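Complex shown without one protein chain; remaining protein chains in place.
So that you can tell them apart, the chains are marked A and B in the order they are listed, and the count of residues begins at 1 in each.
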Amino acid sequence: MTKRRWLALVALFGALTLVTAACADDEGGGGETGSTGTAPTGAAGCEADEFGCVEIGSGEPITIGTLLAISGDVAFLGLDSQYGVELAVDYLDGAFDGTPGQIAGHDVNLVNEDDGCSAEGGQAGGTKLAADTQMVAVIGSSCTSAALGVADQIMADQGILLVSPSNTNPNLTAEGVTTGFYARTAHNDKIQGAIVADFAIQELGAQTAATINDESPYADALAAVFRAGFESQGGTITTFEAIQSTDTDFKPLLTSIAEQSPDVLYFPDFNPACALIAKQAADIPGLEDTALIGSDGCADPSYTETAGAAAEGSYISQPDTSAFTQGEFYQSEFLPAYEDLVGDTPTAAFHAHSFDAMNIVADAIEAVAIDNGDGSISIPRTALKDALLATSGYEGITGTVTCDLLGDCATEVTIGLYQVPDVPFDDPQAKPVFSETKTLADVPA
Amino acid sequence: MGGPLRQGMKAGAIGGSVLVYLAMVGMIAKFDELVLIGTQVTLGLVLLAIPPLAAALAASRPRVVGGRVQRLGPVEGLVAGVAAGALTGVVIAAWLVVVDRIGIDRVRSVFVAVSPALVDVLTFGKGIAAGAAILVAAGAALGAIGGVWRSLRFGLRRPFAIGVGVVLLLAMLQRIVPTILDGLNIERDWLYSKVTRGLTWLGAAIVLVVATAVAAFWLDRRERASAAPAGAGRADTRSIARAIGLVAIVIAAVVLPRLAGSIVSEILGTVGVYVLLALGLNIVTGYAGMLHLGFSAFFLIGAYASALLTGANLVTAFGLVPPRYSADLNFYVGLLIVIVIGAVVGALLAAPVLRLRGDYLAIVTLAFAQIAVILATSNWLQPITGGPQGLRDVTNASLFGLSFRQPQNFYYLVLFFCAIAVYVSWRLAWSRTGRAWNAMREDEQVADAMGVSTSRYKLLGFAIGGAIGAVGGALFSVKVGTVQPGSFEILVSITVLAVVILGGLGSVPGVVVGALVLLGLPGLLSQLEEYRLLIYGGALVAIMILRPQGLIPNVRRSRELQEEERTQDAWQEIFAQKEQAAAERADAETTAATVEEGS
Partner (left out) sequence: MAEVGDAARARALGRLERFPVRRIVLIALSAGVIGAVAYGSIKTLTLPAGEAYSASAWRDFIVLGIAQGAVYALIALGYTLVYGILRMINFAHGEVFMAGAFGSYFFADAWKQSGFMDDQPWLSIGLLVVLAMAVAVTVAVLLERIAYRPLRGAPRLVPLITAIGASLFLQNTFRGLFGSQTRGYPKPTGLEGTWTILGIPIQKVQVLVLVVAAVALVALTLFVARTKTGKSMRAAAEDAEIASLMGINVDRVIVTTFVIGGMLAGIAGVLFALTFGNISYFMGFAPGITAFTAAVLGGIGSISGAAIGGFTIGILQSVGPALLLTGINVPSPFQLKDVVTFLILILVLLFRPGGILGTGEAEKV
């Protein structure tokens, strides 16, 4: 091709781009079917609302999305949460009968996407959901890496409410960082880290501790919060180490840690690293008297399976929902319905949180939906978000759910420290050896 | 009849094993989730049908015997095909029966993909006995088709195959085509079902007929055009046709995101970034012939550098803090700096390893990429790179008021840079540098002796590749807005390599096609996403063995890649002839001996 022809082509291309750009909607629009503008019907509430209303015509369903880790190595986490949402939709009519219920007189259309437990996955899945102008709210994400700065921003840009059942990283609801359209029913790890530190100091009488975190935001934050809490109560951190979640050989690291003979070794990582650390620590002479503590990232059956005998006596922290999961509703209605739907017992803990999340979203929709009188409703987006963040005293499976303005709905969290083999993921009736309830006000900012 | 039957059995055995493999690895069950046509034809079903068909086609292909090409007649072809297809069916049916006897749960405790859903698909929901019978029968039927395929009248074969391909492609693109049609306000419910999202039977039939007709017409024109003598007039029409085609592609590329919506734009944005990276790798590996497995490192460097230069925040457990070293530059200024950084690092990486041969060079680049990722994730460099949590709140960039965080707008940005990269590639290919690379690729010592400064051109290749990779990284950081080390694993290098190889080493249109296939399709179809890496691995091996020059070959490279192969094939043929001759001689001798004895 000659140079001239090439230049002509480039010029044509450039001109076309400019033309289409000029004709484009600017920031915030450019969606698939029209803009999220004002509503033709409905009250003045829609026009005043910054993001307008979602118009649900008569007989049309309300679209709710899920953005969870449903594929890959952490599928057990995301799928479990997704089942919780499905059960919540079923229970909207007051019974687990396999037929979904309704919100404000409309059916619910669940759209499931994968958050890939990564930033790109969160972006890809989040974009797919946010492109649907009928999307009212999204339950997700499973992993912090998909939400932080990615999905939460994508949703907030469209005014779509995002409620997570399992993100625990403090930054998602930190002042100045949170997007405003984000909430979570999972606990804030500021609380969990502080409670683990309390356990180490008060219960175990530890004076020195070492931490090992992996590359995930979850572990990084949790280890840091633990260190802060431990040191503020007079303890000393001997070493804080980092690993890759795909590493398999921790012996040199553990040998190095053993040199300082810490009283406690805290490794809030995921499996299999968690299990392998516990297993290999048993072979290190210097760590014989060191208490091993993991957190809810370790809390699945593969921990005890992989670590075997070495895990005996180690501690795992995770939300202590026994006050409610021992309750009637959970045991006699929820669990059987879960097993009917899935064919197996729960693989993770957060189905309860996603169940509650879906329910408070449904309640918020019911509260703000504007009935247009002809069978259609309008749901103002900002009002929905406000209503959700104002949720107070809702009795869910995970406890009493009261949201604060920054998005933390699990404001009063009970974390239990369980000792292997008495752990909830192997024995649903397990009792913690230490349990504490804290609110966000109790922990340092 | 021994020959075709034996061929058929051999092909059938292989086909059956492939089918069992696909079943055990879980692809069939997973692909069954995607409905293609109507309610019955799923991608899983198509996958199930491919091995018997392919086995039959392979069994009935023409052979080289005794130096002559021997085509199989229709009957022989039928025999071979049916044998191949039926045996494939028998193998998978037998496997099914065995699994059933052992007990699905026991098998599942080891082979996790063997689920009741899989059995359902394989038995077409009709139970083991009936299912097995159907498998054998269907296999035989498909085998029959495959067997006689080559004997059919030449004219309709290829158009029909193309037609089927178009139907399947449209069915797989069920996420974008309906949206585009909606955007153009074209009625589409006759084509795509609202319930299953796949094609309707009516739509599929219409598309098949239309596509076959168009393909037939087009192929016919091409044949007649090539048969007629080349004259000046024809050249003109051909180049006008090509120009129109190019303009059409440009228009389509520009307009597509407006029509197809933000989901597709987001996917195309990712594809675009990989196209850019692949164009860079194409220059280093395709033109300059150096296998560079460290591209992910430049991707990483570009992303982090751009984020730090334009402003980002570190994520710590206690909130956001600015990194130790960062600036607040304009994105485009930062981009220029990133280009320089990429080029310099590329040259620095290349400088020490100039004398190393291909394998070692590849390993060194691989090591470099691994080091880059580990350092970016490390606690040691955390104050700069943000450690495992990376950087967030990367400052947005915009052009004429269009924010690039929007998928559609980002797509244009990346398209623009791809165009520049294409231009650079094109100029390089036809320049002195390109010729020097050609010479180096063919024989480095000779090139050196002829006075080509190999060191200089190798450095140049790496520098350009590094610069392009870094630009890709900068664009990526703008697109996602967060820079996390998990996005820069060695897998990126391998993916980019797969794109270049599949598309064709040294071929720019090939790179685009490769990226669309390897990244666009899995982006659209989550079933493919699940098996993406498996497909990449298999595709790399298959391409290298069957068609090393890739889908859209660069003519010069394909000659190089195939050269030694051709020599090898020639030897094989000669050996085969010798064996044949020896066998015939032996036969003649035994016959003579029997005759002697008998008389």
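Keep in mind that, in the parts below, contacts are C-beta pairs under 8 Å (C-beta built on N, C-alpha and C of every residue); 3 or more make two chains touch, one makes a residue touch a chain.
Only a predicted model underlies this, so the values are computations on that prediction, with no experimental measurement involved.
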item	value
Options B:V112, B:A129, B:A225 or B:M450, residue touching the unrepresented chain	B:V112
Absent-chain contact - pick from B:L156, B:I374, B:M450 or B:V555	B:I374
Which residue of A:G98, A:G176, A:G234 or A:P285 touches the chain not shown here	A:P285
Given A:E50, A:D93, A:E231 or A:D249, the one touching the chain that is not displayed	A:D249
For chain B, the residues touching the chain missing from this view	21, 24-27, 110-113, 285, 289, 291, 293, 351-360, 362-364, 366-368, 370-371, 374-375, 377-380, 382, 444-445, 453, 455-456, 494, 497-498, 501, 531, 533-534, 536-541, 544-545, 548, 560-561, 563-565, 567-568
Chain A residues touching the omitted chain (full complex)	72-73, 240-244, 246, 248-249, 251-253, 255-256, 258-259, 271-272, 275-276, 279-280, 283-285, 302, 305-308
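In this text, only the chains that are shown with their structure count from here on.
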item	value
Inter-chain centre distance, chain A versus chain B - centres from mean C-alpha coordinates, in Å	35
List of chain B residues in touch with chain A within their complex	179, 182-183, 243, 246-247, 250-251, 254-255, 258, 261-263, 266-267, 270, 315-320, 374, 377-379, 387-390, 392-393, 400-403, 405-409, 412, 415-416, 419, 423, 426, 479-482, 484-487, 523, 526, 529-530
Chain B partner contacts - residues on chain A that touch it in the complex	5-6, 9-10, 12-13, 16-18, 20-21, 24, 26-27, 30-33, 71, 114, 118-120, 123-124, 127-128, 130-131, 145, 148-150, 153, 157, 170-171, 174-177, 213-217, 219-225, 228, 240-242, 244, 445
